[in-house]
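Data first, discussion second: the structure below is written as structure tokens.
Left out: one protein chain. Kept in place: all the others.
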Amino acid sequence: MGNLLQVKDVKRSFGSLRALDGVTLNVDEKTVTILIGPNGSGKTTLINVITGLQKPDEGHIYYVSTEITGWSPQQIYRTGIARTFQIPSMFGKLTVLENLLVAEKNHPGESFTKSLVKRLWAKHERDAVEKASRILQLLGLFEQSNMPASLVSGGQMKLVEIGRALMSDAKLYLLDEPVSGVNPTLAHEIFARIIGLREQYGITFFIVEHRLDIALQYVDYVNAMVSGRLIAAGPPEQVINDAKVIEAYLGA
Amino acid sequence: MQLVTLSTIVGWLTYSALLSLMALGVTLLYRTTKIANFAHASFVTVGAYVTYTLTITLSPNPYVGVPVAFVLVGVIALLLFYAVLEPMRRRNSSTVMLMIATLSFDIIMLGVMNIHADYLTNVYVLPSRNVLLSGSDFKFMGEPGLLFVALGTLALCSAALYLLLNFTTLGIALRASMENSSLSEAIGINVSMMLAVSWFIAGGLAGIAGALIPLWTLINPNVGTLLLASMFCVSIVGGLEQTYGAVLGGFLLGLVDVVGTSVLASLVGPWVAFYEPVIPLLVLSATLIIAPRGLAGLRVRRGK
Partner (left out) sequence: MTPLDQVILFVVDLLALLAVYLIINIGLNIQEGITGIPNFGIVLAVAGGAYITGGLSTRLAVSLLRVQTNLDPIFNNIAVLHLVNPILRSQPPTAIAMLVLFLIIGSLAGALMGLISSAPAVRLREDYLAITLLAFGEILNVIGIGYKPLIGGPIGVNLPDIFGWAGQYRFYVGTFVLLLVAAAIFAYAGYLIKTPFGRTLKAIRDSEIVARSLGKDITRYRTTSILLGSLLCGTAGSLWVLYSGAVTPTYARFDWTFLPWLMILLGGIGSNRGALVGTVVFVALNKLIVYYKYAFVGILPFDIVWLNYLLLGIITILILIYRPEGIVREKVTAPKLNLSAANKEIQSS
């Protein structure tokens, strides 16, 4: 076990708004960490910066001791980091199954030249479909496999988001509010599965989440952010009882 | 050997003034309606035939058509807006669909203009194709009056537009809906009417430019179509974020086009003139590759 992700003193402003004001945190391998904080504290920006959708103004980010600061989203995806979006965006006219299949990495059938010869990609496609159907089962989306993604419910779209991330065989998953809008039973199930995946495949999760009532029992660590800074980090009991955290949540 | 003569300069300034008037409308519409207006081609053509028709039937003064064209084409633009684009906007049509709609309207107007030309020829026995009015122009200081009228009109229209956009309530509301239409809607601005105003103005400007064209080159019912690519080039080169980019783009493109062709022709031979239409495309490509922002500065992708 060692540090998987290191964020060092990252700053990012939008005009005069300091979204990230010197954030430093570490994520250990094979852990489940959640990031909490009031709205506007910079949580989504942090994820965007880590995954390359936005570049930090200052600071460094390391993934397994390689510096990934400033890398493009494509490069970061290929390195083994996957993320979901807070507001899920579907490939509307593709089916739920296809939405997951697109997330498959290194599919030979995606190259134009190789796509011309079916034999070159048929097997990979079959395997991908199998993997996708297992993930859909896990998320309770199996019945919707052949539906156009634009027709599923908002909660189901969140699940498709997660499913897409799971297709990537990534080692680090950054999930942005994965169970908001999902009913509590399913939310518990999802978190349970996440723990299961961690146990079985050694995957690391870094999750932005508000629903502490559900999430807290599943996590190893909690990080708390306020106004672009990390104010507490540690095991759940420690952080929950931290004075600064209580003030941030109950104060203004 | 003198590469650049006075007449080349005159040609450059005239052509640029006309292009700028056309492109002002293109840019204005792009900023308000977020689409490229294919029908601008026929707006110009209608203007041209207004002048021509009036001149050969009623009044020998070729400039009489200018105010008439302003109003007529403005109204035609409003027709396109209210009859076609508004219904589509209400049904949430995509930008591509809206552009196809303007293309279709352009096709309709192309048909109308051709019918008009046929009518003139068959019923009134008047020439209506490949016609030129520069002979009716007055001369001032030895140069065609068109030069002064075109530049003067451009200056006048630019000033009027500037005053409108910055010093009138209407203009400020118009600018607000350009920047953020949903917010403008929320604070009570009638965005639909703002769009209509912008279409009227853009159409009017195209009409004016079109009305001056018969004095500069021979016209056909496809005169606007031939200029469409140049209009778009000018808008992009000038930069789509600033309405006045159209003027910058117009003079730059005019320079490269008229003066460039003339210089090349003197150096290499007159056959170069045949490829003159390629020039706007070369300038456009160069701009997109080197400085996609255009002359006035432009963010190519909204948000990052």
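For reference, chains read A and B in written order, and residue numbers begin at 1 within each chain.
We take it that contacts are C-beta pairs under 8 Å (C-beta built on N, C-alpha and C of every residue); 3 or more make two chains touch, one makes a residue touch a chain.
Small disclaimer: the values here were computed from a predicted structure and weren't measured.
Asker: Looking at the whole complex, which of A:Q6, A:T24, A:S133 or A:S227 touches the chain that is not displayed?
Answerer: Of the candidates A:Q6, A:T24, A:S133 or A:S227, A:S133 is in touch with the missing chain.
Asker: Which residue, B:V112, B:L164, B:I189 or B:L264, contacts the hidden chain when the whole complex is considered?
Answerer: B:V112
Asker: Using the touch definition from the top, which of B:T5, B:T57 or B:N122 touches the missing chain?
Answerer: If we include the chain that is not displayed, B:N122 is the one touching it.
Asker: Hey, which chain A residues sit against the chain that's not shown?
Answerer: That gives, for chain A, the contact residues 51, 53, 73-74, 77-78, 83, 85, 89-95, 97-99, 101-105, 107, 109-112, 115, 118, 121, 125, 129, 133, 136-137, 142-143, 145-146, 148, 164, 168.
Asker: For the chain that got dropped from the picture, name the residues of chain B it touches.
Answerer: Against the left-out chain, chain B lists 30, 34-36, 38, 84, 87-88, 91, 93, 95-97, 99-101, 103-108, 110-112, 114-115, 118-119, 122-123, 225-226, 228-229, 232-233, 235-236, 271, 274-275, 277-278, 280-281, 284-285, 288-289, 292, 300-302.
In this section, only the chains that are shown with their structure count from here on.
Asker: With chain centres defined as C-alpha means, what is the inter-centre distance between chain A and chain B in Å?
Answerer: 50
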